[in-house]
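Let me begin by handing over the structure; questions about it come next.
All protein chains of the complex are present and in place, except for one that has been dropped.
Going in written order, the chains are labelled A, B and C, and every chain counts its residues from 1.
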Amino acid sequence: MAQNAPRKAGRHFLQIPGPSPVPERVLTAIARQTIDHRGPDFGKLGLSVLDGMRSIFKTKGAVVIYPASGTGAWEAALANTLSPGDKVLMVETGHFATLWKTMAGKLGIETTFIGSDWRTGADAGQIEQALRADSGHTFKAVCVVHNETSTGCTSRIDEVRKAIDAAKHPALLMVDTISSLASIDYRHDEWGVDVTVAGSQKGLMLPPGLSFNAISEKALAAAKAAKLPRSFWVWDEMIAAGKSGYFPYTPATNLLYGLDEAIKMLHEEGLDNVFARHDRLAEATRRAVTAWGLDILCKDPKYYSSVLTGVVMPDGVDADAVRATILDAFDMSLGTGLSKVSKKIFRIGHLGDINDLTLVGALAGVEMGLGLANVPHSKGGVQAAMDYLAASAKKAA
Amino acid sequence: MAQNAPRKAGRHFLQIPGPSPVPERVLTAIARQTIDHRGPDFGKLGLSVLDGMRSIFKTKGAVVIYPASGTGAWEAALANTLSPGDKVLMVETGHFATLWKTMAGKLGIETTFIGSDWRTGADAGQIEQALRADSGHTFKAVCVVHNETSTGCTSRIDEVRKAIDAAKHPALLMVDTISSLASIDYRHDEWGVDVTVAGSQKGLMLPPGLSFNAISEKALAAAKAAKLPRSFWVWDEMIAAGKSGYFPYTPATNLLYGLDEAIKMLHEEGLDNVFARHDRLAEATRRAVTAWGLDILCKDPKYYSSVLTGVVMPDGVDADAVRATILDAFDMSLGTGLSKVSKKIFRIGHLGDINDLTLVGALAGVEMGLGLANVPHSKGGVQAAMDYLAASAKKAA
Amino acid sequence: MAQNAPRKAGRHFLQIPGPSPVPERVLTAIARQTIDHRGPDFGKLGLSVLDGMRSIFKTKGAVVIYPASGTGAWEAALANTLSPGDKVLMVETGHFATLWKTMAGKLGIETTFIGSDWRTGADAGQIEQALRADSGHTFKAVCVVHNETSTGCTSRIDEVRKAIDAAKHPALLMVDTISSLASIDYRHDEWGVDVTVAGSQKGLMLPPGLSFNAISEKALAAAKAAKLPRSFWVWDEMIAAGKSGYFPYTPATNLLYGLDEAIKMLHEEGLDNVFARHDRLAEATRRAVTAWGLDILCKDPKYYSSVLTGVVMPDGVDADAVRATILDAFDMSLGTGLSKVSKKIFRIGHLGDINDLTLVGALAGVEMGLGLANVPHSKGGVQAAMDYLAASAKKAA
Partner (left out) sequence: MAQNAPRKAGRHFLQIPGPSPVPERVLTAIARQTIDHRGPDFGKLGLSVLDGMRSIFKTKGAVVIYPASGTGAWEAALANTLSPGDKVLMVETGHFATLWKTMAGKLGIETTFIGSDWRTGADAGQIEQALRADSGHTFKAVCVVHNETSTGCTSRIDEVRKAIDAAKHPALLMVDTISSLASIDYRHDEWGVDVTVAGSQKGLMLPPGLSFNAISEKALAAAKAAKLPRSFWVWDEMIAAGKSGYFPYTPATNLLYGLDEAIKMLHEEGLDNVFARHDRLAEATRRAVTAWGLDILCKDPKYYSSVLTGVVMPDGVDADAVRATILDAFDMSLGTGLSKVSKKIFRIGHLGDINDLTLVGALAGVEMGLGLANVPHSKGGVQAAMDYLAASAKKAA
C-alpha cells in the first residue's frame, strides 16, 4: 500500500483509541498454523481462553466468544435477552452509545435515551430517576457504555448498579466495555452486571475480530423468554459447546491463539499493574493537554478516561486537518472526532501495549503537529508529561 | 497445549475439509501490525480486497466482507432479503444444508426442505417441480449449498438456475459456497445467483474469521422490502462504506491483510489452474478409496466434490475410532461424520494450499490407519493415487 | 522469486540432507525483535543456549557458538589446536571430509588422507594401523566426519576412539557432526572426542548461520600451544564471555532465539525418541529404495545413515536430470551427487522436523519421478515403506 509515496521509516505510532498496537508475542501467536477446531488440541485452547476471559471479566459465570468484531457482541446482548417491542433505557454518553441505541431500534426495540453533552459519564442519578418513574417496570434493560471511546469519559458502573438497586427495578444491566476491558478496572460479578459486551482490539491487545459477552444467571433466564429472532448470536449453544472448549460453528482459531497469549501477558504484568499503568499515562496526557492550554473534552475529572483523551480544538480549527498534518509529518494516527464533535476534537489513545516513552513520543507528535498546523497553543505539554512521568516512575529496588 | 505428551515431530497433516492449511505467505501477512481502519492506507487495502473478491466470485456486483465466520454470512443472506413468515425452498444436501434450514427457522422463516439421502447433489428437477407447484410464488428464495462439506457432493448451480428459469419463478437464488469458493469453479453473475455466501477458511486459504456475501441487484431490491430485524448484517451500510474501501464498524484488519495476499496467490497460480489442481487431487483420492474397496459417500460421479471425499466405513466399524487411530499414530486430522452419517464416514479434505506429495502423504496416513484400526480393506490405494498423479503430472517443457 | 512461472501450490518438500525444514516455532522465534546483546536479558538467553547445547553434545565441557555457518566451525577446530606444518590424519568418507582436508591444506596443515570408495564409514582398523605406524606421534589430530552428508554413511566414533586408544596415540580426536547432531546419537564426553564441530541447519532444525565447537580439556590445553594465526575463531575469549552468557563480538541474536526454542523442542520430544524416529524413517526409506531395485550408496548396513540415503542411479541415467524432473513435477528438492558421485546419485534427506506422512510423500515424489524420468525401476517402494511404517507405528495406549 502507499506504494507511490516514498517509504516512511520507523514504527508507525498507532495512537487511536483502538485498535491498539498489537504486541509481537500476540502477532506471532496468531501467525501459527490453523488447527482442527474439532480436534483435542483445540478443546484445550478453548477452555484456556474461556477461563482466561472469566478472569479478565472478573466473573465466575458464563462467557461466550464470538468470531466477530465488537459490534456483533452488542447485537448478541440485545438479541438474546429481549423481545420485539421491548423497552430499554440507554444513556447517550457519546457516539458509540448512540450507535448502540440505533442498533436496538433496528432490532425492533424501543429505546429511551438519556441525553448528554458528551462531556461526562452516565449520570446515575438520572438513571435512578428514570427507573423510579417506570413503576410498571417496562424497561427490560439499562444499557450503558463503560468507557465512551468517542469522548474519553468513563462511566461509573458501580454507581449505575446502585441506582438500579435503589430504584428496586428488575431491569437487566448491560454494559459495553469494548474500549475499557483490560485497561480500566471492571468487575462483572461484583457490580452485578447482567451482560458485559467486549471486543478484542483494545485493552486485550489483539487485532479486531473477536467479541465477547459475559452473562449473569439473570440474563440467562431472560434469554429463555426472549423472542427476538437470533441464530448466529445464540448464547445457549455457545455456552453448551464451551463447557468442553468448543464452539457450535467455526471459531476464529488464529485470533484465539492470540487471545490466549494476550491473557497470559496481562496476568504476567498483573491486572492491577495494567490499570495503574493506564491511569498514569492518562494523567500524563491530560497534563500535556492542559499545558498546551487546550480543553479536555471530558469536563468532570470523576469521569476521566484512562484509555483515551479527547482534545478540543479552538474555534475555527479543523481537528481533522490537524490529524492529517500529524499523520503526514510524523506518521502518527490519532482518533477523529465522531458525529456531534466531528472536526472539533481529536482523540489520543493511550491504551493497550504502551509505555512511557511511546506516550511521550506520541505527545511530542501532537505538540509539534499543533505548531505545524498553526493551532494556537502553549509549548510545554511534553515537558509537563515528562515531569509527571519522571516523578511517578518506579525506581529500582 | 498437549504439554504432557511428548512433542510430535514434523508438520501436522490438516486434511479436514476446512479450515485448510494456511500458506506461510498468508500467515505472515496476518501477523503484520494492525493499522487505523479509518486511515488512508486502510482504504487502499479495503478497495483491493473488495475488488479481489469480485474477481473470485466472478461478479461485477456488490460484495460485502463480514468480520465474522461463515455461519454469519448465512444469516446475512437471510436477514437482508426476507421478512418474518416468508417461505423459502431449501435442499437437504447434508448437514450444513440442514443447519442453514434450522437457522432460517430460528429467524422466523418457513422452510420447505427437499429431502435426500446425503449421497448426491441437489436435484434440479425436484427444485423445478417444487417451484412449478408454487404457482402463487410464495417461495421467496431457493437456498442451495454448492459443495456439501458434510458429504462431498457438489451441486450443479447452473442447473438449479435453469430449473428456476424453466419454472419462471421469481424466487431469489441463494448459494452457500463456503467450502467451494476458490476451489471449484463458481460464477455468481453467469449463473444468476442472487446471494452467494462464502467463508475465508477453505479455498481462500485463510484462517476462519471472515465471511462474504456477493449480492445481485435483484437481491438488493429485495433487501429494501425485507422486514427481518437486522443490524450487524445490514448490507447497505457495508456497501456504501465499501465504495471507498472502508467498513461501517471495525473490520478484522489482520485477516484482511491475509485475504489480500491470498487473492494475489490465487491469481498468481491462475484460477483455472487452481480448479484443475483440485479436480486432479480429488480424482487421485477417489482412486485410492476405490482401490481400498471402500465406498465413496457421493454415489453419483456427476456430483463428486473436488474439495473433499467422504469415505464410508464397512458396517460395524466406528469411523471416529479410525480417525482417532490415525491422529494418534500419524498426526493427521480427518473430518468426522456429522449427524446422519456420524461414525459411518470420515472425510478427507483435499482443498486449499495442497499439492501432490502432501496428498499422497495424507492418503498413506489413511491406508496405514485402516490397517492399524483393523478395517477390512485392500492395500494399493496409495499406489493407485500415485499412478494417476504420475500419469497426469505436468512434464517440463 | 520465480515470478514468471505460475505459483506452485502447497508446501515445498525440502528433502535435501540439510538445511532441513524449520519448524514454525523456530521460525517465529527468530522473527522476534533483536535485543541488546550486552543487556541483562541477553545474558539469560546466552546461558540457556550454551547449557542447552551441552545437553545436546552430551558434554560437561566447553561449548562455543559461532555466528557463522558450519564451515567456520571446521576452521575453528583446526585453527585453535594446530600450528603451521602440523600433521593430521583424516579419513576420506566423502565430499565433506575432502573439503575439510582441503581446508586444512589451505591453513598450512599437512594431511594424511585414508582413502575410500565413499560407500562405507571410516575404517577404525585403518586408523589404528596408521596411528601405530606413527611411532613418533607426528599426527596431532585424527579428523573424522561422523555422518557423511555426501554419501549417507555414518562412521562409528566409538570405534575410532577405541582405535586411538589401542594405538596409544596422543592425537586429538576431532569429529564433524554437522549433519548428525540431534539426529543420530552422539556423545562428546563418553566417546572422548576433543573437538566436535556442528552446525545449526540439520538436526537442530534451524536455518543455517550458527556453528559450534564442543571442546575437551585436552583440546583447550592444545590451544595454548597452537600457533596458527586466529582471531574470529579464538576459543578462549568465547569461553570466557560465555560464562556469563555473552559473546566477545556481536552474536547472531535472532538465530539464538531459534536455537533456544529448538533445544526446548528436542527435549520435549526426548533425544532418544528423536534418534529412534530418524532410525525408523531411514529404514523405511531404504526399504523403498530396495523395492525400487536401486542401490543404496552406503554398502555396509553397519554404516547406514539415519539422516540421509544416497540412491545410486543405473548406468546411463543422469541423477541430476531425475532431480530436476522431480523438482519440476512435484516441487521437491533432493540432494545432488557431489564430486566423485556427481550425476550418479541423488540423496534423500530424512532428518530434522519430519514425520511419517511427510516421508511417504517424499518417497512418492521419488517413485513417481523415477517413472516420469524413465529410470528403470520396480514400483512398490512407497508400499514397502508404508508396510514398515505401519508395522512399527506406535499404537495408542
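The rule is simple: a residue touches a chain if its C-beta (ideal position, glycine included) is under 8 Å from a C-beta of that chain, and two chains touch if they have at least 3 such contacts.
Quick caveat: nothing in here was measured; it's all calculated off a predicted structure.
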Touching the absent chain when the full complex is considered, from C:Leu14, C:Ala62, C:Ile263 or C:Val312: C:Leu14
Which of A:Asp165, A:Glu190 or A:Glu269 contacts the chain that the document leaves out: A:Glu269
Which of A:Lys8, A:Lys243 or A:Lys302 contacts the chain that the document leaves out: A:Lys8
Per the touch definition above, residue among C:Gly121, C:Gly199, C:Gly242 or C:Gly369 touching the missing chain: C:Gly199
Contact set of subunit C toward the excluded chain (per top definition): 1-2, 12, 14, 16, 19, 21-22, 27-28, 30-41, 44-45, 66-72, 74-75, 84, 102-103, 106-108, 199, 201, 207-209, 228-232, 234, 249-255, 327, 333, 336
Absent-chain interface as seen on subunit B, which is shown: 24, 28, 31-33
Touching residues on subunit A - with respect to the absent chain: 6-11, 13, 21, 265, 268-270, 273-274, 277, 324-325, 328-332, 353-362, 364-365, 367-368, 371-372, 379-380, 382-383, 386, 389-390, 393-396
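As a working rule, only the chains that are shown with their structure count from here on.
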Centrality ranking, top chain (CA atoms only): B
Between subunit C and subunit B, distance of the C-alpha-averaged centres to the nearest whole Å: 44
Subunit A and subunit B: spacing of chain centres that average the CA atoms, whole Å: 34
Per-residue multi-chain contacts in subunit C, two or more chains: none
